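The complex appears here minus one protein chain, its other protein chains still in place.
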Amino acid sequence: MTDPIVLLQILWTGAVTASSYVLLTVAFSLTQKVTGLWNFAQAGTMGVAFYAMYFLLNDMGQPLFIALPAAAILAGASGIATEVWGLDVLRARSSGNLTFFIFTLILAELIIYILTLLFGTEPQTLFPSILSPVHIIGGIAIGDWDLWAVGISVSALVALQLFLRVSNDGQFLIAVADNARLAELYGISARRAYCVTAAIAGVLITLAMYLFGARSGITPNSPMELILTAVIGTLLGGMGRVFMGGLASLILALIQSYSVLVIGSRWQNLLIYGFLFIAIVVFPRGIHLPRRRVRLPVAQPG
Amino acid sequence: MSVAVMIAIFIILASSYNLVIGYGGLATVAHPIFFALGAYTAGLLAIHTGLSAPLCIAAGAIVAIAASILLAASALRVSGDYLLIASLGFQLGLLQMIRNFEWTGGPGGLTDIPSTITGAARTPAYLAICGAVAAATVALIAWIVRGPYGRAITAMRDEELAFTALGRNAMNLKIVLFAIGCGIAGIAGGLYAFYYQYLSPEQFDVLQSATILTMVVLGGMGTTWGPVVGAALLLAIPQAITFLDLPPAIMAPAQGIIFTGLVLVFLFLRPSGLIGTSGRGAMPAALGVHDHSGEGT
Partner (left out) sequence: MDQLNIRRRALLQGAGGLGLAGAFVGRAAAQGKEPLKLGITEPLTGSEAGYGADFVTSMRMATKDVNDAGGINGRPLELVVIDTQASPQLGINSANRLATIDKIPMFITAWSAVVKAQAPVANREKVLELSVGANAPDIAKLGDYVYTLFPLAEVDITALAKYTYDKLGKRRAAVAYINNETGIDAAKLYKAVFEAAGGQIVLFEAYDPKATEFSGMLLKMRAANPDMVHVHGLLIDTPLIIAQMRQLGMTQRVSSYSAGYNPKLLAQLGPAAEGFIVTSLAPGVDDNKNLPGFLERWNNEVKRPPNGLPYLQYNYDSVLTAAKLYKYVLDKNQEPTGDALRDALLAIREFDGPLTGKTIVDGHHVKKPVYLLTVENGKFVPMARIDS
């Protein structure tokens, strides 16, 4: 199985499929960076985004260029609502991590139950057909969906990077991420930063759910599984390192895809949890590339 | 009456979980995996060896304790916050392993756990046993938190920095508490295995974590009777809702909506839960801010 065509095919298909996970991880990691919270409510946002698109496309017969932006707006709005009416209140009460965890997890479950009530539990795809045209280039099968996936995710990530580097709001996000109280002293509204983050996350999540839903059946429970990979990617990439989180998700997906050549497919999921555990115990600050910046050696306990 | 047995088992689970997060302030969600370890150990021993039920259950508890020490020792030395995600990964990873091994029954489940008590008196007998263990659990935990260790635990949970500065070992105390809580969960698992005679990985998944968490939060974290009330309510109410005779497609999500809604309402309006001291201001310490050192963003 060392045929280069096969290896290349796995690389391409694996990377392309990973693109949706990368977007979800980036959304989760960005939120974690700016707010310091593990926001499990994003699972609810995933459901909202998907079913909004599904409803608009299938029940309302709307075209994609209306359905997708509308869903993104709804997803962003739900994130902002969670911020303003939920997380802010808890912050004002000096709530601990456990409270935030309970709140976000239970909120995600509530949204999932509501979606189950409205849409049932049968798997749904955004479009009736999950096939897209395929071109064989140099022996590698490259589908139209593949190109969309790569195009959309790369554009989104580039846009995000530009936003964070160049725009005022982007800079404020970084400032709040570093030290919210200090940033407020400089007149930067932490709350605004949190809301902007929620909006960005909403857009990224909607794009990801579009890519998922175009080729695979989604149920109201699917987001709960998806968010786990986002969590793992965030951990592996290192807290506060958003794009590294995305990269970690990509690499993890590729490792999973390639591992099938060596071990049975059914062990793929176990690989993820194995990595998670190693990450937590051995690399709690994420896996560092040695040349990144000058750091004083940090004594690792134990 | 078998619902009563389930309530008794969940009282044991919820109380032991409360010890860990309510009193110990350890944010973990992996309680069901220790439940599972106890259940599977007891079940497998019962099937493959001739050991008596109490011995099998005891073995289950020991396995659960060992696993909890492993998890706590690894994750806690890094930072208290990591315990949350570490425990989630630990739970899911172990469940995945259980699903993939044939000797645990695989995804189809472990069946044919031998009967211990048979006949018409079976359920009442189990109810008596589980009820007794539940009562013992509640009493034990009450004794722990009110006795000489009680103040140490509260001090550690509320002001860890000061606690450590005074020369007390927070880490050891946390590990001990965690081990006790998980060991009790292991006992609950053994009881569960012998009563139901069937185990499958689905029964110990994240949904179970959320259920036990809900019981503790609703009942009142960091109180003695909170988990008891939470467990009883959470198991009895679905039975009651069934009588409303809603169409099936509405019933299950409706139950879910009611429960998650309740938790959120309580979280905001009455964080102390049903049993805790009332008022919006009264928040159990476990839900309040911790001064954890070491992690920045």
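Letters A and B name the chains as they come in the text, with residue numbers starting at 1 for each one.
Please note the rule applied: a contact is a pair of C-beta atoms (placed from the backbone, for glycine too) under 8 Å apart; a residue touches a chain by one contact, two chains touch by 3 or more.
Since the structure is predicted, the reported quantities are computational estimates derived from the model, not experimental observations.
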Omitted chain - touching chains that are shown: A, B
Per the touch definition above, residue among A:I66, A:V134 or A:V158 touching the missing chain: A:V134
Sites on chain B contacted by the missing partner chain, in the whole complex: 1-3, 6, 99-100, 106-109, 111-113, 115, 118, 120, 122-123, 196-198, 200, 202-203, 242, 248-249, 251-252, 255
Hidden partner interface residues of chain A, rising order: 1, 3, 6, 9-10, 13-14, 17, 120-123, 125, 128-132, 134, 136, 141, 143, 212, 215-217, 219, 221, 225, 253, 256-261, 264-266, 268-269
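By definition in this document, only the chains that are shown with their structure count from here on.
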Inter-centroid spacing, chain B versus chain A (mean Cα positions, whole Å): 30
Residue numbers on chain A that touch chain B, as the complex places them: 32-33, 36, 38, 89, 93-99, 101-103, 105-107, 109-110, 112-114, 116-117, 120, 177-178, 224, 228, 231-232, 235, 239-240, 266-267, 269-270, 273-274, 276-277, 280-281, 284, 301-302
For the chain B and chain A complex, residues of the former touching the latter: 21, 25, 27, 29, 74-75, 77-79, 81-82, 84-86, 88-90, 92-93, 96-97, 100, 206, 210, 213-214, 217, 249-250, 252-254, 256-257, 260-261, 263-264, 267-268, 271, 283, 286-290, 295-297
